[in-house]
Every structure is written in C-alpha cells, then in structure tokens.
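Here you go, one structure.
A protein chain is absent from this complex, but the other protein chains hold their places.
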Amino acid sequence: MLENVSVITLDQIAAEVWLLKQDGYRFVTMTCCDEGEVHDVLYHFDKNYALKHLRVKVRKGEPLPSISGIYFAALLVENEMKDLLGVTVNGMLIDFQGHFMLAEGAPKAPLNKSIPGIGIQVQVKTPAAAEGTVKS
Amino acid sequence: MVNLTNSIFRKLFSRPETLRYPFEKRELPEGTRGRIDIEIDKCTFCGACEKRCPANSLKVTREPKSWTLNPYSCIICGYCIEVCPKKCIVAHKEHYSPNT
Partner (left out) sequence: MNRRSTIPFGPQHPVLPEPIQLHLVMENEKIIQALPAVGYIHRGLEKIAEKKDYIQDVYLAERICGICSFIHSQNYCQGIEELMKVTVPDRAKYLRVIWAETHRIHSHLLILGLLADAFGFENLFMRLWKVREQILDIMEKTTGNRVILGVCAIGGVKRDITPELADYVLRQLESVEKQLPELCDSLLKDYSVKQRLIGVGVLPKDKAHELGAVGPVARASGLRMDLRERGYAAYGDLDFKMVTEEAGDCYARTTVRVKELYTSLELVRKAIQRMPQGPIAVPVKGTPPADEVLARIEQPRGELNFYIRGNGTRNLERFRVRTPTFANLPALLHQLTGCELADVPVIAICIDPCISCTER
C-alpha cells in the first residue's frame, strides 16, 4: 500500500513535477506496469525519507511527455521504459532510439503483454544437456 | 610509502600465503553447500522437489521409479532440501569434480 499517491492526467504532469522540484524533492524513479488496455505509470519522489507518488494512466500508443528537462536523471529511466515496454516518450534530451538496453536483433518490448514474440505464448526450448546422476 | 615498508620486510622472509593446490587442499567448514545428493531408499517419488526447483534441473518419474538431477543447471540453492517431506536430499561438502 503506497501512501501519498495523487492521480493526475497527462497534461498536468509538467506542472506538478515543476512544483515538486521547487519544493526540494529528489527524483527517485519511475515505474510502468502493463494493465491490458493502459499503461500505469508511477513517478516516485522523496524528501527527508518521506515518499510522494504521482500516478498517470496512458493508453497504449499515446505519447507521454518527458520530464528530462526538469530532472536530468529521468532520461535514463524513460529510455529504458521505451525499450522494455514500448511506451512512446516525446522530447527526451538524449534519445537512444530504442537501443538503450536491447541490442539490434532483440525482440521488441519484451515486458509488454500485447505484443507477441517473447510474450506469453512462446515456449523456451533448450537442447537436452548431458544427464547427471541417475539412480533408480 | 613509509607505512608499508615494515610489513613488506616481514613478509619477504615468511612463507607464502597461497596454498600449493593440489598438494595441499583447503579445509572446508561443516555445512558448506557443495553438491546435492539423495538417499534413494527413503525417496517416495512424490515430485515435490521437481515442482519447486527454480532452475528446473530435477526430473522425477513414478514408473519406472527414477530421480534425475542435471548438475549443469543446478544452482545449489537448497530449496529441494527444505521441501522434501522425507528429508532424504542432502548437500555434501565437496564440489563436483571435473573428471566424473
């Protein structure tokens, strides 16, 4: 149970984050969870060990505005979210074009449940390794 | 470098810190997890260890009765030792030898 969560919409993100920065909050991280139709994006901030969270629901395919102009440290997390979950983010200061964590031939957006590929239908087959001690 | 000169001088005339393996082997303490083994006479082939293994390295079949461990994918975590109802899986001290 997270205390201190406030639910906001997409166009309020920049204003709320700017107010938190003037107040002296430190940027901790961002989390994204796949909930079927929407992505549930959470922003976490901290001041003197007390946390504050902002929750935004983004529909799949809709772009999310970047906060790397306000907090420089956010751009690494946003690039990672773009790689692993397929969230489109506009206006990052440094854009790695989807290759921050994943290499050229890797499957696209592995943690996204609606994109098939390395989603839920694929079975991972390994070749039969040498058998160990057999007792019967 | 004045601080270390005394101990460098002392260490020059004492024996080396390394062990001359394989002529001298290291003493392994009791309770070290080196290798997983089973006492097959007590096993009831219930399959609880196979369901719980995080690395999927155990195979248990009821007919014919057999218990197989793949040593190349076992991570020696010890979860199978805890869940076995008959407590017949043990962990020996010595690790797998490269020539078996």
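A and B are the chain letters, set down in written order, and residue numbers restart from 1 in every chain.
One rule holds for everything that comes next: a contact is a pair of C-beta atoms (placed from the backbone, for glycine too) under 8 Å apart; a residue touches a chain by one contact, two chains touch by 3 or more.
Worth saying up front: this structure is predicted, and the values here are computed from it rather than measured.
**Student:** Touch partners of the unshown chain, restricted to the chains that are shown, please.
**Tutor:** Displayed chains contacted by the hidden chain, ordered by label: A, B.
**Student:** Which is it among A:V28, A:V58 or A:I115 that touches the chain not included here?
**Tutor:** A:V28
**Student:** Pick from B:R33, B:K65 or B:K86: which residue touches the chain that isn't shown?
**Tutor:** B:R33
**Student:** Residues of chain B in contact with the chain that isn't shown?
**Tutor:** 1, 3-4, 7-8, 17, 29, 31-33, 52, 54, 75-79, 82, 91
**Student:** If you put the missing chain back, which residues of chain A would it touch?
**Tutor:** That gives, for chain A, the contact residues 1-2, 26-29, 31, 33-34, 42, 44, 49, 51, 53, 71-73, 76-77, 84, 94, 99-103, 110-111, 118.
Heads up, the rule we're going with is that only the chains that are shown with their structure count from here on.
**Student:** How far is the middle of chain A from the middle of chain B, if each middle is the mean of its Cα atoms, in Å?
**Tutor:** The separation of the two C-alpha centroids amounts to 38 Å.
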